[in-house]
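The complex appears here minus one protein chain, its other protein chains still in place.
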Amino acid sequence: MNHEMMTAAILTAKNEKGLAWEQIAEAIGMSPVWTTSCCFGMNTMLEEQAKALCETLALDQAVATALQTPPSKHWGDSVPQDPLIYRLYEATMIYGPSVKALIHEKFGDGIMSAIDYKMYVDKVEDPKGDRVVITMDGKFLPYKRW
Amino acid sequence: MNHEMMTAAILTAKNEKGLAWEQIAEAIGMSPVWTTSCCFGMNTMLEEQAKALCETLALDQAVATALQTPPSKHWGDSVPQDPLIYRLYEATMIYGPSVKALIHEKFGDGIMSAIDYKMYVDKVEDPKGDRVVITMDGKFLPYKRW
Amino acid sequence: MNHEMMTAAILTAKNEKGLAWEQIAEAIGMSPVWTTSCCFGMNTMLEEQAKALCETLALDQAVATALQTPPSKHWGDSVPQDPLIYRLYEATMIYGPSVKALIHEKFGDGIMSAIDYKMYVDKVEDPKGDRVVITMDGKFLPYKRW
Amino acid sequence: MNHEMMTAAILTAKNEKGLAWEQIAEAIGMSPVWTTSCCFGMNTMLEEQAKALCETLALDQAVATALQTPPSKHWGDSVPQDPLIYRLYEATMIYGPSVKALIHEKFGDGIMSAIDYKMYVDKVEDPKGDRVVITMDGKFLPYKRW
Amino acid sequence: MNHEMMTAAILTAKNEKGLAWEQIAEAIGMSPVWTTSCCFGMNTMLEEQAKALCETLALDQAVATALQTPPSKHWGDSVPQDPLIYRLYEATMIYGPSVKALIHEKFGDGIMSAIDYKMYVDKVEDPKGDRVVITMDGKFLPYKRW
Amino acid sequence: MNHEMMTAAILTAKNEKGLAWEQIAEAIGMSPVWTTSCCFGMNTMLEEQAKALCETLALDQAVATALQTPPSKHWGDSVPQDPLIYRLYEATMIYGPSVKALIHEKFGDGIMSAIDYKMYVDKVEDPKGDRVVITMDGKFLPYKRW
Amino acid sequence: MNHEMMTAAILTAKNEKGLAWEQIAEAIGMSPVWTTSCCFGMNTMLEEQAKALCETLALDQAVATALQTPPSKHWGDSVPQDPLIYRLYEATMIYGPSVKALIHEKFGDGIMSAIDYKMYVDKVEDPKGDRVVITMDGKFLPYKRW
Amino acid sequence: MNHEMMTAAILTAKNEKGLAWEQIAEAIGMSPVWTTSCCFGMNTMLEEQAKALCETLALDQAVATALQTPPSKHWGDSVPQDPLIYRLYEATMIYGPSVKALIHEKFGDGIMSAIDYKMYVDKVEDPKGDRVVITMDGKFLPYKRW
Amino acid sequence: MNHEMMTAAILTAKNEKGLAWEQIAEAIGMSPVWTTSCCFGMNTMLEEQAKALCETLALDQAVATALQTPPSKHWGDSVPQDPLIYRLYEATMIYGPSVKALIHEKFGDGIMSAIDYKMYVDKVEDPKGDRVVITMDGKFLPYKRW
Partner (left out) sequence: MNHEMMTAAILTAKNEKGLAWEQIAEAIGMSPVWTTSCCFGMNTMLEEQAKALCETLALDQAVATALQTPPSKHWGDSVPQDPLIYRLYEATMIYGPSVKALIHEKFGDGIMSAIDYKMYVDKVEDPKGDRVVITMDGKFLPYKRW
């Protein structure tokens, strides 16, 4: 079972059960962004997490195995076209050099890891219009000098 | 004075004064990411903000005018090559579909605005290695149905 | 049922019934551009709109569900090749900087929303040749300063 | 004098005189989008229009000549990065197939001309937020059958 | 029946009947380039032309309907690789600026329409080697000034 | 003197003399498209042609030498953006496969040369709107079988 | 039978018969590069050549017909990735300007035809390591002046 | 002195002396393609070759030094536009898979080196039109198995 | 059996047998990187190696034949998106010019072969975090001067 088939199986089961991603994440005791990303073939679960997810959605062992197999990560077009994802891309590109300048001043030369990395999506109610708050939390990695 | 010349003038003055971006932001009473982005020609200041910045850095009126003029925003390569900015891009692309799925489940069909939008960069100390925490905070915009 | 299958089912039913897009739009009480865009998987309907459309075209519940599911929007080539769509693209690119300059002078720094957005296509008869009149109507969004 | 120098000369004079594009357009008796596009090297003026513009801005004959010379039109990146122009592009691409379907049903096989074409930008006040209304008005051109 | 299936059906019937494109064109009383382009899904026929073609090739009503349906025109790679089509592209690109300069001097600012457009391919015998003569015949469209 | 400088010198002299490309072509006894293409650095003249052109425009020997030197031909973007040249490109791409099919049926397997090639631009007056007629005339080259 | 199916049929028969391309070429009395290129859908055979090949490989008439039908030539990626073909590409790009300069000095302005063209691949034994010798032999085509 | 300046200096001196590339190559006792490629910054000379070339063209030591310095090789567009170089590219891409198949059958798995590589351009007189004969001669490199 | 089918057959058998790539490599007496690359269709085995691998995995003769057949090597996107492979790409691009400068100073003008080439991946335990050590070992090839 490859990762496309795994994702399709999970989406079908999720729709039949009528579960939201946040409910599935809660059922396995992990965060929603990470849980969803595993189901989209962008991260791997440990055995117990994969088993818990398959129990929650009544899926068989082949799905659990695929969830533990490192995928070839691929996102298609290098510039996203979907408007929601494009806005994330645009904000990254517009503010990228500013974020870089601030990180270098706060931490020195290095980067924010995208591997030792956590991400959250929150809804903040606001009378002028609710707000989406996305938190990117990555370990600072200083450049090695050798 | 175009925006490239404006940025160059600000960077030179900043280095001479030995000020960090956070200090400049504090001097004009605005946030660091936004202040830096204006100086990089990615946002426009109001007159009083532009004047305050030019006083802080001892820059003349031409810089203040340029800071208030809407720029043509442009970021060069559509896929960034600088490792720090690439990690932001990679995280956006890897987790974009997961973030999209969660926003649709929490808010309905719509997007996070990149215009009514705020962004923060924080340093969180951690004994296993300090962490960069980036907050993206944008208004949810539901799709119009007409 | 994914969005490609949904579109195909709608097109088949539409041809069999011999209905124009404007007739379908009228049947559900919405505008033609928006109604067509939902059928092409570029917008989502509310439940009552989706049901009305499926009744009009004698389509089943799976189509109605797909019409309410946020799609991954994707338009293929970044430069369109179809001559009709290319002319729209060309006009956008030729006049884009002029439109930008005028919006900034009329409204200040900000953009026209493509989300809180309405669009109309009209036919204006003219003895020298009928004219296509397209109206793009979007909320002005000023850039947040924070 | 090439078109880049022409545009630069006009922008400098415009800023010195403190005139808006709409005021310049009114002074020469033409519409704002078209007038601006000529100044950006995207259209050509007739002699009397070019002379009127140069009188308004106190520019010399070389500018008037350049305004009458057909330019090589070029807009750089095929996908625009400036957020305001990108929203126009995104709306064009998202709704392009819908607009195409409606034009074919209303007019038959053909296109909207981008040459026999007029464009307007209006501000419509609205208590929920002012709206940008852009009108694209082009002659319908049926495909020749031969 | 989509346009790819339509083209395949026509090619199969054409090969079985052993007819050349010029014979098919003659049978329906239209020109060879236009007739061929309709069969390749690049133009639409009127009902009587579509019927005549289907009679000539003994094809059914579904083909006739597809021939009358405006296609999404698409040509794949933006730079053609087939040597015959590449030579046309190369000549267009090498001589494009010269043709543009001559049209502007002969007609003023405007373009040659690719919609109100006719095209012919002729064979001219020549003892030094026969020549291909291609005629592109399009209406001059002057730019609107508004 | 490189070819960019050569073109600039010719354009300046041409404007000062107030000569059209057709007049320059006539003065050297060659066709307008070819003469213009040499001046744009897309073809080379023989010595007598180059001398005649330089006499007509009162240009010096360096220009005549450059006109006889084979240029590195280059047209920039692989998809042209100028609307006039784009229409030529679009017609080439829309009708390319049809032209290919007809050439193969009339001549066999081979191509139309873009080297042993002549091109003409004519104005044909027409009460419904004057027409641009472009003739591409190239030697048929059959593929070698070896 | 399209050209992909034709190639597949030939490769299967070739493997079953255990014949090398050079043996097949010899059987039909033509050169190896040309024979192979026909089988890969990059050239067309005359009837007698196609028949001879089909007899050699025990293939039916459909293959012989496809071998005589002009293909749409297409090579996929514009920069080849296979190391053997990349080396040919690299040598072409590294030495292209040198070859161009030498051809212009030896022959005048013009090109080497890729249509009236022959190509050979030879093995030259050498104690320091055998060498691949590729010969490209094309007719010189001088640019037409008209 | 960088390689662009080196090439410019050599071309100027070559034109002043009226020497052909073949004469320069003969003067230093090396082949024409290689000598020209060094002058175009695509190969490096040994000291004695560089000195001989600088003596032949009366150039100073800075040119001789640059000729011995390994350049960063770069050819601009990945698909060449100049017709002469494009024909070489096209022949490489059309016949690349055939050449690959033949080399594997003659030599086994491996490539033709583009480093241990020699190249020649010859003129072969022919009553039907002179021919350009290009010889590519590279060492066969078998893939290492480890 | 093409190379995609070959890879799929090997992966299925490998998973069923529960063997790691290093175990398979050991079974055939070759290195892990090379063995894996053959199974991914990026290198060819000799007959005895292919037979040993097929015995180890209980695969039939068709797989052994495919393992000995030179593949068309292809890696998809020219910039890799998978984070692990992107890091290798990034390091290559960031340090490429430095590696080039050092090789030229140590060896003279030439390259490191990617054909007469060996590669190893090792795990080095480290209390601060284990390290991946990749060794690229290729023959130096000096440029031929001819």
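The chains carry the letters A, B, C, D, E, F, G, H and I, assigned in the order they are written, with residues numbered from 1 in each.
We take it that contacts are C-beta pairs under 8 Å (C-beta built on N, C-alpha and C of every residue); 3 or more make two chains touch, one makes a residue touch a chain.
Here the structure is a predicted model, which means the values were calculated and not measured.
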The chain left out of view makes contact with A, B, G, H, I
Full-complex touch with the removed chain, picking from I:A8, I:A62 or I:L88, is I:L88
Per the touch rule stated above, chain A touches the missing chain via residues 30-31, 34, 43-46, 49, 70, 72, 97, 100, 104, 109-111, 113, 115-118, 141-146
Where chain G meets the chain that is not shown, the residues are 79, 81, 83, 86, 90, 93-94
Omitted-chain footprint on chain I covers residues 20-22, 32-33, 36-37, 40, 42, 73, 75, 78-80, 82-85, 87-103, 105-107, 110-114, 116-117, 119, 121, 123-124, 126, 128-141
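One rule holds for everything that comes next: only the chains that are shown with their structure count from here on.
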Between chain B and chain F the C-alpha superposition rotation, given in steps of 5 degrees, amounts to 145
Distance between the CA centroids of chain E and chain I (whole Å) is 49
Per the C-alpha centroid definition, the whole-Å distance linking chain A and chain H comes out as 51
In chain G, the residues touching two or more other chains are 72-73, 75, 78-79, 82-83, 97, 100, 110-111, 113-117, 141
